[in-house]
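Missing here: one protein chain of the complex. Every other protein chain is in place.
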């Protein structure tokens, strides 16, 4: 019997797909511009980020403080976050408009001469919520991609 | 006279675009997780894959056998397939819902420490069909990107 990849045509409309991609297009421009407060403002006030190393920032204030501590890493470096393979899943029985979104992420680092280096690849799991008609990230869990054990 | 890039706004709706991208988001999670049977299940039973080196797998059983033979390549390696520039074209006069889809593909290989290496770039041509309302790949032809001769 054919077991198809679950089609979500009835769940993820083109409009929602475009909206979510646009949300991340704006959010990533802010983080890549080192606009720390602007980036934090794309999260809910109580938003949580769990980094790949297990470090956890709870709430915008902690998020902002952590980003200022990390900022010196980006001196002389132009960082860009690239996303792919978004899976957008409305959360049943949750707050109206709540979405689980996961995606692949590639991070490029360009030096002043334009030479690229790469961070490891990551898979990210977000929870987005809609407040006043607009999307915000309430939770982000970042996983570094590891070899499959076998 | 202006010869525009063919606009396909009347052919590729936002809903179809989101559905196809979601199909690949799920299919690539399976292949990158080395979920060989799960990946094969995203093809029709008689699905065909023609690899860039000309090797041809016909049907899910051959596909699965070939992937098990290749699996040792991915010991200690986290592979990720990245797609871009999808062209989605409904096939006229074919099975209802049949689609030709082509896309660019970049493949990253991360070792246990997260250091990235890259495979060559590829362009892939798929035929997708809809069975029981869900998309499956019936044919995949993978081309390694070669320099233009001039």
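Residue numbering begins at 1 within each chain, and the chains themselves are lettered A and B in the order written.
Basically, a residue touches a chain if its C-beta (ideal position, glycine included) is under 8 Å from a C-beta of that chain, and two chains touch if they have at least 3 such contacts.
Because the structure is a prediction, the values reported are computed rather than measured.
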item: Among B:14, B:38, B:66 or B:114, the residue in touch with the chain that has been omitted; value: B:14
item: Touching residue (missing chain; options A:54, A:93 or A:133); value: A:133
item: Residues in chain B touching the chain absent from view; value: 2-9, 12-18, 82, 84-88, 104, 106, 118-121, 144-148, 150
item: On chain A, residues whose C-beta touches the chain left out of the figure; value: 13-19, 21-30, 33-34, 41-42, 44-45, 71, 74-78, 80, 82-84, 108, 110-112, 114-116, 131-136
